[in-house]
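For this depiction, one protein chain was excluded, whereas all remaining protein chains were kept in their positions.
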Amino acid sequence: MQLKAVGQGVQRVDIRQKVRGTRKYPQDFNMEGQLYAKVVWSAHPHAVVKRIDTSAAEAVPGVVRVITYRDVPVNEYGINVHDQPVLIAEGDKVRWVGDRIAIVVAETERIAAHARDLVQVEYELLPVVDDPRQAMKPGAPLVHEDRESNILKHIVIRRGDVEQAFAQADVIVEGYYTTHHVEHAYLQPDAALGFVDDEGRIAVISSCQWPADDLHQIAHMLDLPEDQLREIVPTVGGAFGGREDMYIQHLAALCAFVLRRPVKIVFDREEVTQRTGKRHPFYMRHRTGATRDGRIVAAQVELISDAGAYASTSIPVLGNAASFALGPYKIPHARVDAYTVYTNNAVTMAMRGFGATQPPFGYESQMDKLAEALGMDPVELRLQNLLDVGDIAVTGNVMTAETGAKETLRQAALAAGWREEDGHWIKPDLGTPSAPYKRRGIGVAIAYKNVGYSLGYDDKTTAKVELSLAESGEIARVLVKVAAVEVGQGVLTALAQIAADTLGVDVDKVRLALVDTTETPDAGSSSASRHVFISGNAVARAAAQAKEKWQAILRDETGEMHVEAEYTFHGRSVRPTTPFDPETGQCEPHISYSYAAQVALVEVDVETGQTEILKFWAAADAGKVINPIMYFGQQAGGVHMGVGYALTENYIQQEGRPRARRFSEYHIPTVMDMPHEFESIAVESAPDPNGPFGATGLGETPTLPTAPAITNAIHDATGVWIESLPANAERVWRALRAAHKL
Amino acid sequence: MWQNYLFPATVQEALEMLAAHGGQARIIAGGTDLVLQSQRGQCAATVMVDITRIPGLDAIEERDGYITIGCQVTHARIAASPLIRQKAEVLALACGSVGGPQTRNVGTLVGNVVNALPAADGAVALFALEAEVEVADADGRRWLPIAEMYAGVGECTIDPCVQMVAAVRFRPLSDGWASAYQRLANRKALALPILNTAVVVGLEEGVCSEVRIAVGPVAPTPFRAREAEAALAGQPPTPEAVVRAARLAAEAANPRDSVLRGSRDYRKAMVEVLVRRALTEAVTKAMP
Partner (left out) sequence: MLLEMILNGKSVSVEIEPGDLLVQVLRERLGLIGTKIACGEGECGACTVLVDGVAVTSCIYPAMKAHGRRVETIEGVAQDHELHTIQQAFVDHAASQCGYCTPGFIMSAKALLDVNPQPTRDEIVAGISGNLCRCTGYYQIVDAIEDAARRMGEGR
C-alpha cells in the first residue's frame, strides 16, 4: 500500500474553523424557547440531607421548575458502577461537594442563578474522611454505609519469591512517594443543551468522551430504551479523561425529560474546578533490591489511591497502576499490593495516563536512588534492566513486538548529550549555572502505558465507510461514520489519513460525520490512547471492505454510485487480554503499549527552591507516526501537563472542601513556565504489527515520565530527593533545609 | 449586577455622581478587581462611575520635582514608560509583573492602591518610593502619604462613596539612587506573588544615605522594614551589612500561613532572600 497521507503532516481537518472561531462548542448552541438551568450543589462533603425546601426558589418570577430527586425515574448513575445518586434525596447522604441537591430551571440564566441560592437545605453533618490511609482502617466512618469497609478494591501481584530475593540483593533502596489531586483544566467549561428532538427522543448536545456510554447511563436513569435517546457531540474543548464520566449531560437530559423543552446548562469555571472529578492521588511505598552489578532482583510496592466519594473508574485505574507499578523493567521477584479507597474528597477518575501516570514518580525515583547507591549512570542502569521483546513482565506476560523501551531511552539520552564509551554511559556536561545560588542538574525517566482497554475488557469500535462514486467510477467522496470524539487530540484527522491511504484517495476527499448516536456507531471512549489503534483498525478494515466492494462494482460494471461497508474491530481479535488472577495477579493485561523517555535539564535556585526547566527532550515510541505535526503537538502538550503535575498544579482540599477553586488558584503552566527549549523525538523502533500501519497510540505516554525526569534532575542538581508532588518551591526548599544544604 | 454605568467628564462631576447616589455608587477605572468583587458579592454598589474618560488624568509626567501618575494610567503604560524605567525602575518592574498583558492593559496603578491589598505589586513599589496619593472630594484635593491610605487587608481609608484618588506622585530617583524589585510566585505569569519586595537605595560617597525596603504580603498592608532600613542607612553597603539588613527585614515580617501561598516559615525565610537580592542589585546599580 502506498502511503500518501499516513506519515505526513496533513493539515488538521477541523483547524480552519477553529482559527476562525466558527467551530461550535456546546455552549455556542441555542434553541428557540430554551430555558436555563443551574445546579444546587452540596454545601458539605459529608452530611445527611434532612430537608430540601424549594418553595422560595419556585416563587421567583421566571423560575419554571425546581427539579429534585422526586423527578428522577431511577435515581442512580455511574460509569462502571451505578453508585451515584443523580439528585440527593431527603434522608440520604451527600458524600462530597460535587453531589447535587436540585436543579433550578428558569427563563434566564440570571434568574436561575439567583433562585438557586434560595433553595434551603438542612444538613446534619457527618465526620469527614479525607485521607485514604485513615479511611481504610477498621472503624473509619463509612462513605458508603452499605459497605463493610471504605476499601473499594485490593489488587495483588505475586511473582517469584520476594523475601528470598531481597535477602540476596547487594543493595536495597526504599521510598515513600505521594502524589496529589490534579484538575484536568480543559479550557472549555462543561456545557449541555437538552431537548426533545423531532422524533420525540430526549436529546442532548454535549461535550463528552464516550456518547454511547452516556446514553447507556441516561437510559438507566430515565428508564427509557436507548432508541428513545440521542446525544450529539459537536466540538469538545479538551477532555483529558475529565469528560469520560457524566457531569452535565444527564442533567440536561433530565431537564428536557421533565419539562419537554430545550434546557441549557453551562458550568462556570468554579463549578468545573470544584464539582467535577480529578486525577487520583497515590501513596506509594517502594522497596527495590539489586545486585552489585546493577541487576534488579526484587521489588515490592504498596499503592493506595484516593477514590473519592464514588467509584467512577477507580477500579480500572487501579488495575493499570498495579500492572505498571514497577515500571518497564525485568523483575523476577515482585510483589504489588494496590488499594483504592473511598473518601469524602473529590471523585477521582480517568485522567491522561489512567493510573499509569502516578507510578513512574515512584519507580523512576527508585531507579535513580538505585543508580546512586550502585554508583552507576542512571541511563546505564535502566538500559540494563529494561524489558525487551521476549522478556516476561511482572504480570507474567511475554513482551511482544511493540516493546520499544530500550531504543526510546537510548535516543532520549543521546539527544540530551549522553555518550556511550566502552559499554558505559556518561552524562553530559551541564554548563554553568546562571547565578551563584543556582545549581544545574539533569534527570531522566522512562515510562510505558497500555493502548486500548485492558484486563479482559472487550474494547471495540464500529466504523462505517461510505463511498460516493463519480460518473467515471472513481471515488468522489468518502464519508466515515464513527463516534470517535474529537477532543483536540486530532482523531478526526488521523482517521481520515488512515481511510485515505487504505482507499488510495486524497485525504481531502474524506470527511468524518458529526458524532450523533443516531448516525455514528459506537467507537468507545476518547481515552486509553486507543482511537488510532482500535478505531483506526475499524476504519481501515471498513475502508478495505468498501474498497473491495467498489472494485467489484468497477469489475462488474454495475453502475452503482454508492458503496457502504461496516466493520466492528475488537481488540481481543489481535490480543485477548485477561483479568488479574485473584491470587497472583498473573494475566495478559494489555492489548498494546507505547513508551516515552524524557530528559530534563533544570536549574534549581537553592535559596528559594524554585526550579526552572532549561531544556527538555521527549522521546516516544508509539509505533508508526501517523502525523508528525500532530505527534509533536501530543508530545509538547503531554509534557505541559507533566510540568504542571511536577511543579505548579495542586488541587488542594481541606477536610473535603476545595481550596484551589478557580484558575487564579489552580495554576496550569503558562507559556513562560515551559522548558525554554524543547525537542520531540519520534522513535519508530517498535511498530505493532496489529496496529494500523504499525501505529499504537500516543495520547497519554508523553505525560508519564515528565514529573520524575524533573524531580530526578532536581536531585542531580541539589542532592535532595523529592518524594511528594508537586515539587514546588517551598517543597524543594524544605527538602534542602532538611538536608542542611542551604 | 449594576443598575447604571456613568461617564463623568470631570473629577468634580464624578464626585457629584458619587454623592448623588448616596453610597450606592463606586468609582471604576480598569475594573479588573471591581468586576470580580461585584460578581462575588464583595461590592454591593449598583452604580459605576467610570473615570477613564475624564481629560487630564492619563499623564505620566515629571514636574516640580515629582513624577506624577494619573489615575487612568495602566500597569502596561507604566511598565513601558521610559521615564519610569529610568527614574523609578522598581515601579516599572512591579507593574510589569502584574497578571498577564491583558490585565496590565486595563488595570490601573491607582486601582492597586485603592484596593489596598498587601501583595499588590504596584503598591509595594510605591511604598518603597514613598509615594503620595492625591485624594479628591468635596473639600478639594490634597496629597497624603501612601501609608495613610491603608486601614487593613483590602481596606482603603478613603471613603469610596464620596472620595476618589486622582493621582499618585513620588520623587524621581536621581544619580546615586537605584531601585530593585524581587518577586516569588508559583508560576511566571498570571500569578499573585507568594512574596514581593521593592527596595530603593541612595548612595553617597560609598555610604547608604537612605534605604527603603517594602515587602508584601507579610502584614495587613504593604510593609516597610524600618529596622532593616535603619541598620543599613549610614553604613557602607557591604555584603555583610546587606545580609544583616535582610535578616532584620525577615525578623520583622509577619506573614500568615497560607494554603495557596505557602507557610509562614517559608515566606519569612524568603523575605531574607528576596530583600538581600534586591538590596544587592540596587546597591550595584547605584554605584557610580
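A and B are the chain letters, set down in written order, and residue numbers restart from 1 in every chain.
Everything below uses one rule, namely that a residue touches a chain if its C-beta (ideal position, glycine included) is under 8 Å from a C-beta of that chain, and two chains touch if they have at least 3 such contacts.
Because the structure is a prediction, the values reported are computed rather than measured.
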Report task. Determine which of the presented chains are touched by the chain that is not presented, and list them. Result -> A, B
Report summary line: Across B:8, B:99 or B:118, the one contacting the chain not displayed is B:99
Report summary line: Of A:94, A:370, A:399 or A:487, the residue that touches the missing chain is A:487
Report summary line: Of A:629, A:652 or A:682, the residue touching the omitted chain is A:629
Report summary line: Out of A:241, A:589 or A:637, the sole contact with the unshown chain comes from A:637
Query raised in the report: Contacts of chain B with the missing chain: which residues?
Result: 1-5, 7, 28, 31-32, 35-36, 38-39, 48, 50, 52, 76, 99-103, 105-106, 188-190
Query raised in the report: Footprint of the hidden chain on chain A, which residues?
Result: 9, 11-12, 14-25, 27-28, 184-189, 235-240, 268-270, 487-490, 629-630, 632-633, 635-641, 662-664, 668, 670-672, 674, 678
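By our rule, only the chains that are shown with their structure count from here on.
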Query - Inter-chain centre distance, chain A versus chain B - centres from mean C-alpha coordinates, in Å - result: 43
Query raised in the report: In their complex, what parts of chain A are in touch with chain B?
Result: 607-608, 610, 648, 652, 654, 659-660, 664-665, 667, 669-673, 728-730, 733-734
Report task. Flag every residue of chain B that touches chain A in the complex, lowest number first. Result -> 100, 184, 186-192, 194, 259-260, 262-263, 266, 269-270, 273
